[in-house]
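Apart from one protein chain that is not included, each protein chain of the complex appears where it belongs.
Letters A, B, C, D and E name the chains as they come in the text, with residue numbers starting at 1 for each one.
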């Protein structure tokens, strides 16, 4: 049975700030530069979720992408879109709001529900700007 | 002498919130929906500035785009990139931080300095997401 | 009061065929080339609707883009997305399914409902492939 | 000798329908949703073919991309562009016209001719919409 | 009869240099910056040609875009793609190879042949990089 990788893109617009609570604004600026601006800034984030599985011979699908999309929207987009990543998102509490940490957190949120659909989570990719993106493969 | 339109794109990532101070959060939500979220959200904004002028026969340019780019960066990008549009940007104080108002404010900031370069400001366009943008022609 | 142009993008995926019923397949091929293929072909169409209006001083908006989006989805996208333009779309019956005619038909569908929102329809643009698009301004 | 991966993009616009012949329209709708619409719909598909090989020291190429492009056009694009994937494409007969199956079929068509050029087929990727794509690595 | 604007995109990859023959390299650098580099540099140029005309009621087209595409390829792309704009392109001889001048030259090459197809040339747009483009309307 051929194994295929399928990817779904979802988008969210959010505010965030990179900083460590125990440091002063100046110390944070030395580490995170303009990303540490105390009054927040924001992005149009693009999220690419890749799952992997056998192509079901009868259906012709690895899995119905609509279900993947619904999962991502319910578990992630509805909690983070038009929100403040540092202040509003439960699974980011106590974490630095970097794109790296975001990708790991999304992975942890999605891994079990996607397995419950009978497929395997392969990659979480987050594009923060046209010039940078992060990928996490659960390693 | 042929008249040409030249456009320069610059980008900025910023947080904002759409709301009217005199209204409650609930009232603002009824008008602005999720864009009124009190803890802010943000975007990767793309700014397109179009200027218009005769092509200088000797130089072959309408004007050096590097100068247009410098103007936009000094007068706009440096003030708004990785900032909070409502809280940090002098020329947006007392205004609702909508893309429409942003475009008008950018126009007012740029109109004279661009004229001083010997060309005419034609259009300020701001792309907020892949699904919506605003254009202002000084009308 | 400053006048602003705001644009909303919506997308639809549809099948179509360019042909005139009264002609043979060969004659249609001579006019429309591979776009006349009798078994249909299809595209990811991108629709850009631009409206024009005064910026409401109190609200900071020309109009709520969410309303424009809803109108386009109800009146156009729900009828044409994942459909056959020639066979399934009421407002294209008896017309050649060209992008030009599609743009005019969309204009006619949208002109009154958008006016009812208090703004003016300015342009309907349809991008058929990365290499061609059509614009209609109601002229 | 360094090993390099080179990718060529080709495009095709086609109609298709996801359905199983033995099921009713209603049953197909329950499985495939709007993608099962009986009158077809369509897409601008983007096909990315990645091959892998040693960089030829004398030529500086893995292989001439023009040859890869020609192969893809002759063996795939000419058969599927501006066509109906279900009705017109020989290598899709008797198969469900899903993007997953399309990727596997393309792989089978390309594997030998690309090997005959002295390089190895690495990946077939098909982008169906801006929100979803499929990758097949011959596993 | 409704009037429609249709646009065709074509692409070319070319080398050029911005300089005036009568000036020294240093003087040219002061005017054109790094674009005056004596050993040339280059771009992936995108050319958008917009024509305007009545929609033919019988055909449903303003004009067959394939004919527009053929014209652009024969009269422009074949002469400039994978060439040096300063050295190889007949209609750029004796001119500064700026994007502005390129747009005007393209207009002059296309205006009559496009009129011979029964439509009106409306705009020549050249995108030089993702951050700048030029438009010429024959004014």
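The rule is simple: a residue touches a chain if its C-beta (ideal position, glycine included) is under 8 Å from a C-beta of that chain, and two chains touch if they have at least 3 such contacts.
Predicted, not measured: the structure shown is a model, and the values here were computed from it.
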{"item": "Shown chains touched by the chain that is not drawn here", "value": "A, D, E"}
{"item": "Residue of E:30, E:44 or E:66 in touch with the missing chain, whole complex considered", "value": "E:44"}
{"item": "Contact residue for the chain not shown (choose from E:56, E:88 or E:108)", "value": "E:88"}
{"item": "Residue among A:21, A:116 or A:139 touching the omitted chain", "value": "A:139"}
{"item": "Contacting the left-out chain in the complete assembly, out of D:66, D:93 or D:112", "value": "D:66"}
{"item": "Where the missing chain touches subunit A, by residue", "value": "18, 20, 31, 33, 95-101, 103-104, 130-137, 139"}
{"item": "Residues in subunit E touching the chain absent from view", "value": "11, 13-16, 34-35, 37, 39-44, 81-84, 87-88, 129-130"}
{"item": "Residue numbers in subunit D that touch the chain omitted from display", "value": "2-10, 50, 55, 58-62, 64-66, 69"}
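Just so we're on the same page, only the chains that are shown with their structure count from here on.
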{"item": "Both-way neighbours, i.e. chains that touch subunit D and touch subunit C", "value": "none"}
{"item": "Interface residue overlap between copies subunit A and subunit D, same or different (over half shared)", "value": "different"}
{"item": "Geometric centre distance via CA averages, subunit E-subunit C, whole Å", "value": "28"}
{"item": "Distance between the centres, which are taken as Cα means, of subunit C and subunit A, whole angstrom", "value": "34"}
{"item": "Sites on subunit E at which at least two other chains make contact", "value": "none"}
{"item": "Touching chain combinations (by label order)", "value": "A-B, A-D, B-C, B-E, C-D, C-E"}
